[in-house]
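Complex shown without one protein chain; remaining protein chains in place.
Here the chain labels run A, B and C in written order, and each chain numbers its own residues starting at 1.
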Amino acid sequence: MGMIGGGPKAFIGSIHRQATRLTGQIELVAGAFSGDPDKSVKTGMELGLSKERIYLTYEEMVEKEAELPPSERIDFVAITTPNHLHFPMAKAFLEAGFNVMCEKPMTITVDEALRLRDIVIKSGSVFGLMHNYSGYPMVKLARDIIKDTEFGAVRKVIVHYQQDWLSQPIEADGQKQALWRTDPAQSGPTGSMGDIGTHAENLIEYLTGLTITQVCADVATFLPNRRLDDDGNCLLRFDNGAKGVLHESQIAVGEENNLAIWVYGENMGIEWHQETPNYLNVKVKNEPEQIWKRGNAYVGEKSPAADRATRLPSGHPEGFIEAFANVYANFSDTILAKINNNIPDELMLDFPNVEDGLRGMRFIEAVVKSSKSNKKWIAMNH
Amino acid sequence: MGMIGGGPKAFIGSIHRQATRLTGQIELVAGAFSGDPDKSVKTGMELGLSKERIYLTYEEMVEKEAELPPSERIDFVAITTPNHLHFPMAKAFLEAGFNVMCEKPMTITVDEALRLRDIVIKSGSVFGLMHNYSGYPMVKLARDIIKDTEFGAVRKVIVHYQQDWLSQPIEADGQKQALWRTDPAQSGPTGSMGDIGTHAENLIEYLTGLTITQVCADVATFLPNRRLDDDGNCLLRFDNGAKGVLHESQIAVGEENNLAIWVYGENMGIEWHQETPNYLNVKVKNEPEQIWKRGNAYVGEKSPAADRATRLPSGHPEGFIEAFANVYANFSDTILAKINNNIPDELMLDFPNVEDGLRGMRFIEAVVKSSKSNKKWIAMNH
Amino acid sequence: MGMIGGGPKAFIGSIHRQATRLTGQIELVAGAFSGDPDKSVKTGMELGLSKERIYLTYEEMVEKEAELPPSERIDFVAITTPNHLHFPMAKAFLEAGFNVMCEKPMTITVDEALRLRDIVIKSGSVFGLMHNYSGYPMVKLARDIIKDTEFGAVRKVIVHYQQDWLSQPIEADGQKQALWRTDPAQSGPTGSMGDIGTHAENLIEYLTGLTITQVCADVATFLPNRRLDDDGNCLLRFDNGAKGVLHESQIAVGEENNLAIWVYGENMGIEWHQETPNYLNVKVKNEPEQIWKRGNAYVGEKSPAADRATRLPSGHPEGFIEAFANVYANFSDTILAKINNNIPDELMLDFPNVEDGLRGMRFIEAVVKSSKSNKKWIAMNH
Partner (left out) sequence: MGMIGGGPKAFIGSIHRQATRLTGQIELVAGAFSGDPDKSVKTGMELGLSKERIYLTYEEMVEKEAELPPSERIDFVAITTPNHLHFPMAKAFLEAGFNVMCEKPMTITVDEALRLRDIVIKSGSVFGLMHNYSGYPMVKLARDIIKDTEFGAVRKVIVHYQQDWLSQPIEADGQKQALWRTDPAQSGPTGSMGDIGTHAENLIEYLTGLTITQVCADVATFLPNRRLDDDGNCLLRFDNGAKGVLHESQIAVGEENNLAIWVYGENMGIEWHQETPNYLNVKVKNEPEQIWKRGNAYVGEKSPAADRATRLPSGHPEGFIEAFANVYANFSDTILAKINNNIPDELMLDFPNVEDGLRGMRFIEAVVKSSKSNKKWIAMNH
């Protein structure tokens, strides 16, 4: 594995490293960790990399790694930079024959996303998108419960993603994470809606198997002088007639990483909260509410995907890194299968991919368009 | 006190009776409990009323009660019938000089609401509207926390009200409550939005002191052949620039009476859940989350209204009937003050009134209009 | 109904009054509310009683009420005074032919309790003891689940009752409640163990149907100069071989009225918390945890007693007063049956009685003896 981004003060790069270590099957051997060469070298040295595989630019990394014998070169690269770099970097590595794990949102325009999809298809490489919340076992369980006929058709979906880290103008103080996320040049056309709204959108489509067809959005920028939205509310309509609400905020004081989802079908409902991820509440008409707990045999029986994503017995809480690592485990098992000329099974392929990335960009596109429009419904193209 | 409605199989009439008993200052002495004379008499007898004060129609009740000497006649009437009867009944009693406590929604049209407001003003009588959720001590506390300057301006409001009792077509089986609530002739232009959406709307304006200026609504009727909406989602805009989401449902399988509200200001946030009403979560930027618990001295110090609405020490849970009784206690204290030619103080006047009822009808009007419109925002007039 | 105690600053008298009002079938018509005649009269007047039925002493009350024609005299008396007065008062009223509802603990010695039992039996009157927690519907449900064969034999019982109101030496400041509860002359041989430990003991035996056979107790008095225990821990053994722990405290800072119980059987377990009383968690080996919610049809089907004790639909929280009123409803229905020469059915008789009071006193006796002993186990006689 190689990494781009993840230098000093980066947030997500460190999580990628911890998650991949946890899998026990991925080793970091190369990287271009920062736009600043000194920082890149410093980070690489701290991580114990060979000096010759610490690169100063991603272009150098593509070139040099591609020159190595296949058995020595990296099997994939993880792109953990600000959004505007995802596309050129992913493109370069894919076209050089590398597999890619990319942070979300996938690109900064739908056009880039469409082009990237073509590149992925043409390359035959494995492309993963880090919608890490789909890696939680109880999310996979929820999906498998919802697709059961006894759940009945989905009627209503509520998802919220509440944070407060941008409730003060910290970008004005130079906070690195806030700086690029509120900068249209690096972040793209949306702030919070792209940063966390796309996670929510992905969670909905992953869990329900439904397709959002129309959105009606109202994004807001509450902090004066902020250049991108820090809050947004959105009505949703789905292909099967279901309706929904997605709302997110980065100015919801006191909220940390409060992603939660409720799905109601004709006969049952589910409720899941990311901050207590080991539990899934299952509601059945005229029966006591059920709390399904990760790691039990009854979970594995209903959801082989949840079972596969489980490391510890019940009552031994798993968290964010474990879910992250689950995405990596499926991604790297798929690469391994490919290396060994095996066909990856369905459970391996259960990680977000380029199609999910395109959906996210279409969602952003529709939300931006809707927020500026006097028309009530904006189609989210398929 | 007299009562109209609340006969056999009625739901809310019994709650009015329990709540008034609990206050210790209200006695039921007259009533017209059903459109069916036999049922009215039967209910009245069971409740131990004198036979001569069990009436067969509300018109008879108005007439006969008005003929009684002032010291004997009822001090007020509680109207607990289906919605379409609220207006004529309230009108009749007000015009005969009686005080009125009315179930929500106040009327079935904005026009009726406007007329009723005029009648109330002209009559000089006390008019209360049973938005019982404003009677909870922790709701009053939340209001008083929000209006503190340290809370900062409100930026975002989320409210949901989820139920499941209409998730099956029970009106087809003749269930009395479902029958009239899904009948436009008795319920008015909305189903769930009028029944529970107006509670949510009232809670928002009561808690925040803000005024909703625009709505963008999407109501739905998920059950085939149902005649009114059983679900609805709504984006909100407020007079101070805040934004919000209100969503409600009566088909959310597994939800019982799940009304909850989150309000986020510049520096703080609050969260309250009706099903565990003795707690209020208070969020302060960069501090541990706080759980304020009903009945403590620190609650009373921040909110005299919460203190006044508290019967039991902390840890001794209060519930729905107690909140209901709190509305009645303020309402009847106000009547008492009037009887004694005193000026009711501000704490007594803290109960929903005809203006709140008009707001509820304007909300319904705007939601109905929005749901049928292709325009994104519909004004909610003041 | 008549009341003894419950004057100004009393806590529990007011709750008795609110609870009886809520039942809709009990009216307060007489009382001796305080040892101070002025206070008794003042309270009685405030409560709207006829002056001639406000008494200055309980002896006067017994005498005068007994002189009234049967149709006018009180049907029962509620004794809400400090503990040391329970016995003489209950004795006087029972011997004069009145039914009695008595606060707990029933007496201050086992000897008194045994004598009171004899008096009750001899009198043929109805005697109720206010262990109000047994009035909660979910407690009744728990009892009915535990007695099902599928629960399996009970193996382990944990109960705690944590409060903090005596964590500071408030009796030194003259706080009325604290004064008498820390005074051996008024409270009896125990402080917190008698005040709340007996509630916990009663809850255990009520819920499980088991009999405590042995205790091993360690009570403590943490506040200097306090004269009775303010904390206690206790190991328990039961007649069927089950084991348990009961611990209580009135110095557990931050706890309000935190009574909770866990019962584990061979195949199932239950968990209930008084502060969120509308829920009962039910645990079944290898199945998702279940949250049973008050007011649902499935609750009533499993437990007719819970159904009978339910006033409101699910999701509309009931609380402490409602549970209190449930004890009164069964007690007064039993009296009514007796008045009408009917045999009260089993559901009516579901309220704590003189035998429960005796168990409480035996528990106190065993705990006191154990705390002073070097012997590990002290028998709790039957």
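The rule is short, and it goes like this: a contact is a pair of C-beta atoms (placed from the backbone, for glycine too) under 8 Å apart; a residue touches a chain by one contact, two chains touch by 3 or more.
In this text the structure is predicted, and so the values were computed from the model without any measurement.
Of the candidate positions B:F98, B:F238 or B:W292, contact with the hidden chain is made by B:W292.
Contact with the chain not shown here comes from a single listed residue; of C:G31, C:G44, C:G265 or C:G295, that residue is C:G265. Checked against the full complex, the one of A:K39, A:R115, A:R311 or A:K369 touching the unshown chain is A:R311. The hidden chain makes contact, of the residues C:A66, C:A96, C:L114 or C:I158, with C:I158. Seen across the whole complex, the unshown chain contacts chain B at 282, 286-293, 296-298. Residues of chain A that touch the chain left out of the display are 11, 15, 17-18, 21-22, 24, 163, 255-258, 274-278, 293, 295, 311-322.
Mapped onto chain C, the interface with the missing chain covers residues 155-156, 158, 160, 162, 164, 167-168, 216, 218, 220, 222, 231, 233, 235, 237, 243-245, 247, 249, 251-255, 262, 264-269, 283-285, 289, 373-377.
The rule is simple: only the chains that are shown with their structure count from here on.
Interface note: chain A and chain B, two copies of one sequence, contact each other through mostly matching residue numbers (shared numbers exceed half of all numbers used). As a whole-number value, the distance joining the C-alpha centres of chain A and chain C reads 55 Å.
Mean C-alpha positions place chain B and chain C at a centre distance of 35 Å. Note: centroid distance chain A to chain B, computed from Cα atoms, is 43 Å. Annotation for chain A: residues touching 2 or more other chains are 289.
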